[in-house]
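Of the protein chains in this complex, all but one are displayed in their positions.
Order as written gives the chain letters A and B; numbering starts at 1 within each chain.
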Amino acid sequence: MAGDFKISVDGREVTAHEGETILQVLRREEVETPTLCYHDNLTPAKACRACVVELKGSRALVASCERKAEAGMEIQTESERVVNARRGVFELLLSQNDTETAPNLVAQAQRIGADPEHYSGLRYERPLYDDNPLFVRDYEKCILCYRCVEACGVDAQNTFALTVSGRGFEAGIAAGWGETMPDSACVFCGNCVAVCPTGAIMDRREHQMRVQGRYDESQMQVTQTTCSYCGVGCQLELHVDQRTNEIVKVTSPETHPVTFGFLCVKGRYGYSFTEAGRE
Amino acid sequence: MSEQVLLRRRGKVAPHLKDYIESGGLEGLRRAREMGPEAVCRLVTESGLNGRGGAAFPTGRKWDAVRSQPEPTHYVVLNSDESEPGTFKDRALIDSDPFLVMEGLLIAAYATQSERIFLYVRGEYAPQTRLLWDCAEELAAGGHLKGLGPNGSDVAVELRRGGGAYICGEETALFRSIEGYRGEPMSKPPFPTVQGLFRKPTVVNNVETVANVPDILTRGADWYKSRGTARSSGTKLYSISGHVARPDVYELPFGAKLSDLLELAGAGNGKPLEAVLLGGAAGTFVFPRDFDVELSYEGAAARGATLGSGAVIAFAEGTNLWQVAERLGRFFAHESCGQCVPCRVGTQRQYEILHELAGGAGGARERALLRSLSQVMTDASICGLGQTASTAVRSLLDAEAQGALAG
Partner (left out) sequence: MELEASIRARVREIIASRPGKDRAQLLEVLHEVQGAFQSVPRVAAEEIEREMGVPVTDTYGVVTFYDLLTDKPTGRTVLRICEDVTCHLHGSSELVAAAERSLGPEGEPSADGSISWTRCACLGLCDQAPAAHLGGEPLAPCTPAFVEKAGARHV
């Protein structure tokens, strides 16, 4: 195909397409690559460094999610430096965060042999923000992946209610002027919830069920439907608790050509009419 | 004291354009205008001038890369965000000869055919900001910015005061800062010479770097190369502080020995030194057995050290170097922008471990932990801050393992 070229991955020659990132090539070639901040529909934040690879000629390792493949690149994904760096990233996060609602992070950490006890020291100690009826923010779970800021900003919503604030270990996500969600510019689309990889921002209903010990993933049944509010045609996934026949949360598939996983406040949270008349 | 080039007007000339011109100033800019941009780039390349901010990239090549970009809008940025602990040479240079810095910048703008110069001065340098800005205004009033830009247009000068963030000395973070964002570094490539400030080809030069340029224009590349070593041309400014009798900025040709510099400054005040920290917070500890190290990029590298920005902090015998390292660790933890995991969490963990060692606690396990953490930060951080935040610590661990540490 025009625009195709070869790169070398772990000594094996593979084909890359013009404009592809290294990560895209690795995924197609089924080279397992851990990722945390990367999201298919958002600008790569290259912040977590879980996906780093060794690129010949580059002094430091490079983030495969961001770096475009170029003809002739020689990439190592299993070198000692790569293995050590990736494990280090997970070990550092495990030493900092509450990972209770981040099964994906924990599974990847286990797969690469990260030791949760490797580092000790100050953990994130941050307040829980339960300041609105729709979602809860628990920043002890936040790994600062930038996804929510990007989704709230130019990548999807253009609302600009969220920012990264502070610096260093004190850096974190803030709403508006470091205030409650209702005081900020938030329109409660919940797209920050949709992209959060660790459950740091979580729909309030799910959060409450978890607190009460009622949340059971195996009892969730997903029903596909189309949003009934307007003519755009957003596809919805209703996550229904089979035990109570109650909608716990609403999402949209990230691959859906209309939504790319993003919804508005009505689509994501406007479902209480389905419960009308219930006890 | 050897010949003073960059500091020759120190304490002698009031910062007025008239005095500057009377003492030979602006002759380099005049020569540059005669030669044309391409020849200026060639001359600066021939001189062997390397960037003095720490990375030592050949200045002429950088200029020429920007000059020859097809994109017509180019910028020059003066990186005067000097914030490396132990470094104050740019402050002293602006104080002593602000017009020399401005003249070098105007030549840079002309050589790269840039339409605008940004003076990015660290926010803590209020007196130097005033000096540079006054000079820029005098130069503009005197018509010296005329015709320097692309196609004979005038070059504009704009001022930006830094907000108090070490990371903004990193060039991509500096761009973000000028553009009105948090100073979070971006990945390279794309390199600034291709996509820099406002995504336009941009030259970023350190204060000391541009101050070398006017003399290269007036006295030529051969004169310039006659000072220094084969691979490090010219003279270098060193900021020396700590346990020394005469802390100050010293100018020495490349190739001088560290011991010469220490003697000039009266290091140790008569007492022997434990070590010096060479190259700033991101530099390395150098011990007495290596005080004969040649101060040049290649000389330092041969001993596993780095000149960095030319900072030298001296520690008298008996100084607890782990306590020094703890200070460095705290500095990096405070200055990490927080963007990437290895640096954000890594600098914090490094500081915590150093805190233990500084207090006399911690043993082999903590030392091993520091080493593995260092590897993660060096390999996986986005930018130079995280990549070098453990350099000094590693040099201390090495010295300790080799028995070079007293006590």
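In this text, a contact is a pair of C-beta atoms (placed from the backbone, for glycine too) under 8 Å apart; a residue touches a chain by one contact, two chains touch by 3 or more.
Keep in mind the model is a prediction, meaning the values are calculated, not measured.
Undergrad: Please identify which residue in A:V164, A:V195, A:V250 or A:L263 touches the non-displayed chain.
TA: Answering carefully, the residue with contact to the hidden chain is A:V164.
Undergrad: Taking the full complex into account, find the residue in B:A55, B:A126, B:A368 or B:A401 that is in contact with the omitted chain.
TA: Of these options, the touching residue for the absent chain is B:A126.
Undergrad: Out of B:R91, B:R227, B:R349 or B:R394, which is the one that touches the chain we can't see?
TA: B:R91
Undergrad: Of the residues listed, B:E138, B:D290 or B:E335, which one is in contact with the missing chain?
TA: Residue touching the chain left out of view: B:E335.
Undergrad: What chain B residues would touch the chain not displayed?
TA: Against the left-out chain, chain B lists 82-88, 90-92, 122-127, 158-166, 177-183, 198, 239-243, 247-249, 277, 281, 313, 315, 319, 324, 327-328, 331, 334-335, 337.
Undergrad: Quickly run down the residues of chain A that touch the omitted chain.
TA: These residues touch the chain not displayed: 160-167, 174-178, 184-185.
Everything that follows uses one rule, which is that only the chains that are shown with their structure count from here on.
Undergrad: How far is the middle of chain A from the middle of chain B, if each middle is the mean of its Cα atoms, in Å?
TA: About 38 Å, centre to centre.
Undergrad: Which residues of chain B touch chain A in their complex?
TA: Chain B residues touching chain A: 165, 182, 187, 333-342, 344-349, 352-353, 369, 372-373, 375-376, 378-382, 387.
Undergrad: Which of the residues in chain A come into contact with chain B in the complex?
TA: That would be residues 46-50, 52, 60-63, 66-67, 81, 84-86, 88-89, 92-93, 95-96, 118-119, 121-122, 143-144, 164, 166-171 of chain A.
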